[in-house]
Structures are given as C-alpha cells and as structure tokens.
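With one protein chain withheld, the remaining protein chains of the complex are depicted in position.
Chain lettering (A and B) follows the sequence in which the chains are written, and residue indices restart at 1 in each chain.
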Amino acid sequence: MTTAPLTRRKAPVSLIAIFVTIVFLAAAPFWASRGTLNMLMEALAFLALAQMWNLLAGYTGLISVGQQAWVGLGGYLFFALAMFSGLPLLIALPVAALLSGLIAFPIGWIAFRLQGAYFAIGTWVIAEVFRLIAAQFSALGGGSGISLPIDVVKSLATSRGARDMVMYYIAFGLGIGSVVIVWLMLRSKWGLAFTAIRDSEPASESIGIRIRRVKFMVYVATAASTALTGGFIFLQKLRITPDAAFSVNEWSAFIIFIVVIGGIGSIEGPILGVILFFTLRSFAADWGSWYLITLGALAIGVMLVDRQGMWSILKSRGVPVLFKTTRWFEP
Amino acid sequence: MTPHNAFLEIRNLTAFYGDFQALFGIDLTMDEGDTMAVIGANGAGKSTILRTLTGLLPSKGQDIRFAGAAIAGQPAHLIHKAGIAMVPEGRRLFPSLTVEENLSIGASGKRKGPWSLAAIYELFPDLHDRRHHGGTALSGGQQQMVAIGRALMSNPRLLLCDEISLGLSPKVIKDIYTAVPLIRARGTSMLVIEQDIAQAMAVATRVICLQEGRVSLSGRPEDLSRAEITRAYFGLEADEPDTNEPAQEML
Partner (left out) sequence: MEWVNVLIQGVLLGGLYALFAAGLSLMFGVMRFVNIAHGDFIVLAAYLMLSFVTFMGWHPALGIMAVVLVMGTIGYLGQRILLNRVLGKDILPPILVTFGLSIILQNGMMEVFSADSRRVSSGALDVASISLPGDLAIGAMPLLMFVVALGVLAGLHVLFFHTALGRLLRATSDDAEMVPLMGGNKAHIFALATMIASGVVAVAGIMLAMKTNFDPSAGPSRLLFAFEAVIIGGLGSLWGTLAGGVVLGVAQVVGAQIDAGFQILAGHLVFLLILVVRPQGLFARMKG
C-alpha cells in the first residue's frame, strides 16, 4: 500500500444511498399499507433467493435450475417442525434451514457427479424427486398440501398487525442479510477463491480439488439459506402444496431471470433485477402468459446484447458501483 | 516484383490473446513455389502467425493478401477454400475417425487438384495398411503423415506446417522430410515452422526468424551466417566473431 496524502474524504454517494434505503425499508411497517408491506416482504424474499442463486451461478459458475428443491424443502421442513415438534416458529425456521443444509451434503455429492449444463438439469431432477416424495407424505397433506393451523400461526403473535410486523422483519433480515453476507464474503478470502475459480478452470490438480471444495461448500451454504427463505415464504403464505413449494417457474425461472436481467456476477444486479421484476409485474398483472413470455424474451435479449445485464449497461453509463468488493485486494 | 503479384503478402501483422500482444507488426512475403521457413524460439509467435493466417484467430482489419485477394477477416473455412491448408501444431487428428476418414475429411472443401487418397497412400505407403485404424492408434511419425495427408487432401496452393518434426526421432523426421520435394513438385508452396534450424535451412528457399513477436532476420538461407541467425534466434550477441559462412554448412 502506498501512503496517500491524508485528505478528508466525503462519505461516498453510494454509502449514503445504501443507508437511506435501509432506513426507509426498516421503517416500512410504520409507513406502508398492508398491501405494500406484503409486496415488500415478497420482494425481500425474492432478493434473498436471487442473491443466493447469483452467488452460486455468478461467482462459482454452478448453474442450477433446481433451487426450488431447497425452497420447497425449507418450507416443508418448517411446516413439519411447526406442526409436530412444538418448537416455537422462530426457532423452527432456522432449524429447518439447518436440516436442509445437512441434506444438501449427500444431495450435492450426487449432483456434483454432473458438470456444466448437465449439472443444471440434474438439480432439476433432484427437485422433482423432492416434489414427488413430498406428495407421498399424507401427514403433510399429500398431493393437495396443507395449511398451517391457526393456533400455530397465532403463536407468532396474537394480533394480525403484530404478526405482519414480525414477518416483515424476518423478510427484512433475509433480504438485507443476503446482500450483506454476499458482500462480506466477496471481500474476504472467499472473494479471492471465486476469482481463482473464474480465471482458472482446468488448473492444476491441487487447485482443482480446492476449487471443487469451495464450490461444494457454496452449494451447501446457498441450499441452507435458500431453505431459510423458503420456510419464510410459506410462513407468509400459510399454506404449502408440493406444486407450489417445488415450482420451477416460481423459484428458478423467475429468480434466474431476475439475476440475469439485472446483472449476473454483481451484488447490484439482483437488486436491480428484483426492482424491475416487481415493477413489471405491477403493470403486467393481467397479461397472463404474455408476462412470462416477455421475461423469457428479455433474458434472451440480455444474453445476446450484454451477458452482464442491465447493471453493466448502467455502470458503463457512469452509475457508481454501490458495493465495492475489491477494497482489500486490488486485482 | 510488384507487391500485387506476390503469392502471399502479410503487412504489419499484429495479434492479441486477450490483452496480451503476441505479434508486433510482422511483414512477410512469399512467391509461388517458395518454401519459406519460419524459425524462432519457443513462444516467439510462430504458431500465432499461422493461426491468424488461417482465420483461427480473428484477423479483421489486417493486411493479408493471398493470390491477389484480401483474406483477412474471412471465416476460416473460406480461407481454406481459397487454398491454404495447415498441419497444426500437435497434429490434432480426430481421435474417433479412422486414418482414411481423417484423410477424407481434409477434402471437405472440395477443391480440385492432384491429391487423392491414392496419391496420399503413394506418398506415405505406411498409411495404406493402417487406413482402417483409429487415427490416434498410430506411431507419432505416422500420425504426422496423416496430418500432412489430411491437409494435402484439400489440394492447397499453400501448405502451412507447424513443427512437424516435434517429438519425432531423426530417422522419422528424415522420412517425413523426403516428402517435401514431392509435395513441392505437385505445385504446392510451403511455409514451415521449425525449431530444428538445420532441417529448416535444408528445405527452405527463404527464411525469417522471429523473436518476441517481431521479425529479427529475414533472407535467403545461403545469404545468412550462423552468427546472424544465432543472434536473431536468441537475441544475444553470438560468442564467436561473425564469420559470414553460409549457415547450412555450420549447423
């Protein structure tokens, strides 16, 4: 490090913007209507899912179209624990995520036998297996699913307003937490590992093994946090069915389109993608299938024009980077 | 000789791998019937010239003229159709194809000319008996013969050979090089890359030496001294004084 002359630095615009946004979101239960609050919860949960998929695909190159496996597993384990274990809901949620993480070890071990695009489809098969197995559990409603019993829901908080507030702050924690965790990770020695992965695929044997291990750990970690978000999503919905829990459209297609359209391989991309996604959705509420067709076409367009997505286009127009990830290690 | 009549003319050629610049303004001219040798240390940029020339590396905006036509920026298969074929570094045979299939596939561009399967088997009789073997089940020398035969099957006007002697025993190298006059006799000009300077000098009518992406020497073999070549090759002052003796005799 060279010793630059000491100057008083103004707080960068980006930090101010981040701070204002966080305060604004944190105060949402006090300014937002119930509808807005619900929409924000959903957006924050999508943000968490998108950050996790981006970590997996954008930084370690593991393209999964089977993350619905973990959303659904998290949801189902959470429902099972909430209904049968007597654990308080706020404990059942992380326990379900932890259990999902444990299950991700053997599942990942199988999925990692496939590479590249075949890995992607393999994860999808696994999600289908989860879905079909979930439909076999009659205690959890089998194929037609089950609702969270009222008394269990009430154990979260007795009044509806208080429940909304608790749930909102869970969503807030998930959304903001996912951004912070990915950011911290990229600034730590993991960030270096990711750069190594990107730059040197067929590297030496020893590096190859270490890269594999890093990828595997990221796979397991994103599975657990995706499951945590999944548990929350179905707590908010209060009802779970195999088709909703393991929906490839909802938990893979949407998430992938969000990340890719926003900008893969950056922290800002998924944020931008979520904002775009929910904005578009509010306009396109009654477009039906055309909404999905538009999203698909947008994603294809991004791949043809600039595979780094909207964020890269904005950046090249001079929008400042919000989350610097190379503070400690200049490339 | 006016530039427009030159058979192959490359002016101020540059090439990049990402940000890394491998060639810094190479000039090269060949007449039809020439055998040009390109020599130079490992990493000097010899193969890069061939990759750019054949269109494997992007060559848009460069000044490359072949048989009167500008070929820079054309897709590789059209450059091939114009009559440039390459024996690539490391042979690159198709492992799941037999010897005969490897040879036949060289004719995919459907250029007319003297070369056919029969002509190749006449040139390299060893290959005939093994024509139904897998291309990679042969000895190194035979694989090299397949690679040369495959390139000839397109009836090229210009044959590019990238280190055909690499990894082969002196006897096998000699066998392969006996084919060179026969190939030339059928009207094919050649551009050969060689690390084996003696071999290169023996067959070449012209030679250029590369050093770190630049031409460090060019001329006719009989006009170049060993010391000049050593200097051009290694970029060092030669130890012994410049004796001005023709290089072939010394190496």
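As a convention for this text, contacts are C-beta pairs under 8 Å (C-beta built on N, C-alpha and C of every residue); 3 or more make two chains touch, one makes a residue touch a chain.
Remember, predicted model here, so these are calculated numbers, not experimental data.
Trainee: Of the residues listed, A:44, A:65, A:227 or A:258, which one is in contact with the missing chain?
Mentor: Here the residue in touch with the unshown chain is A:65.
Trainee: Given the contact definition stated above, which residue among A:15, A:184, A:209 or A:300 touches the chain not shown here?
Mentor: Counting the whole complex, the residue in contact with the absent chain is A:300.
Trainee: From the list B:7, B:24 or B:94, which touches the chain that is not on show?
Mentor: That would be B:94, which touches the missing chain.
Trainee: May I ask which residue of B:154, B:216 or B:230 touches the chain that does not appear here?
Mentor: Within the whole complex, the residue contacting the unshown chain is B:154.
Trainee: Using the touch rule from the top, list residues of subunit B that touch the missing partner.
Mentor: Residues in contact with the chain left out: 54-56, 75-77, 80-81, 85-86, 88, 92, 94-97, 101, 104-111, 150, 154.
Trainee: Touching the hidden chain in the full complex, which residues of subunit A are there? Just list them.
Mentor: These residues of subunit A touch the chain that is not shown: 57, 61, 63, 65, 110, 113-118, 120-122, 124-126, 128-129, 132-133, 135-136, 143, 248-249, 253, 256-257, 260, 264, 288-290, 292-293, 295-297, 299-300, 303-304, 307.
The rule we apply is simple: only the chains that are shown with their structure count from here on.
Trainee: Taking each chain's centre as the mean of its CA atoms, how far is subunit A from subunit B in angstrom?
Mentor: 54
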